[in-house]
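For this depiction, one protein chain was excluded, whereas all remaining protein chains were kept in their positions.
Let's look at chain A:
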Amino acid sequence: MKLTLRIWRQASPDEPGRMVAYEVPDANPDMSFLELLDVLNERLTLEGDDPVSFDHDCREGICGACGVVINGQAHGPRERTTTCQLHIREFNDGDVIDVEPWRSVAFGVIKDLMVDRSGLDRIIQAGGYISAPTGSAPEAHSTPVPKPIADTAFDNATCIGCGACVAACPNGSSMLFTSAKVAHLNSLPQGAPERAERVLNLVEAMDAEGFGGCTNTGECTVACPKGIPMDSIATLNREYLRASLGRK
């Protein structure tokens, strides 16, 4: 397959960037999107050009590192699929594909397609955990969790922190990410002791990072490779209201 990639090139955070077109004449339909970028980079390196920087790690859809915007869609055209799991067979021979970094003030471009997503880490630091004493793990069955609650917690725990929700949101809001933490931890008995404090801290950290507010537009949930639903945002709002009214 012959593809043309138009890629955002930006040498450093302070320099202006631009879209640069590259032809990849030998793309294989079974390659992943990242492998396509690898093939391009190999050639650029041999030609003495600067290879395209992009984030990646697991290449199996679980680490959340690899997000880029492909043809205006976070993680590309296939729903519930990370960029690393997207295959070139989703495209047609001769296609021109635009590849851009996540856009949000809270995510500065480091280089090319690589952005600084540490704002999400700081949200986690503010409350995306439960405090537990160290030592041997308690017997799991000693804390019964009803099946529907376990399911909700588990579904929300699948968030990989990729930031596609922020990238897709017209307000650059991280509500879906934050709501996944709240819907995960606040619904479990293990998260109950810190329920109110957690949601207050998470929202405060999220606002302090310069993410926008939620307008219930729903672009986030469409872009999310893990299908975190809008219902989680309703849960976050409910938990925040509850905690603000002084309930523990």
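Just so it is clear, contacts are C-beta pairs under 8 Å (C-beta built on N, C-alpha and C of every residue); 3 or more make two chains touch, one makes a residue touch a chain; residues count from 1.
One rule holds in what follows: contacts and distances are computed from a predicted model.
Only one chain is not pictured, and the protein name UniProt records for it, out of "Multiple sugar transport system ATP-binding protein", "Succinate dehydrogenase subunit C", "Peptide ABC transporter permease" or "sulfate adenylyltransferase", is "Succinate dehydrogenase subunit C".
Contact with the chain not shown here comes from a single listed residue; of A:I130, A:I149 or A:A234, that residue is A:A234. Only one of the listed residues, A:H75, A:K111 or A:K226, touches the absent chain: A:K111.
In the full complex, chain A touches the hidden chain at residues 6, 8, 12-13, 19, 38, 41-42, 45, 51, 53, 69, 71-73, 98, 100, 103-106, 108, 110-111, 114, 116, 118, 168-173, 200, 203-208, 210-219, 222, 229-231, 233-241, 244, 246.
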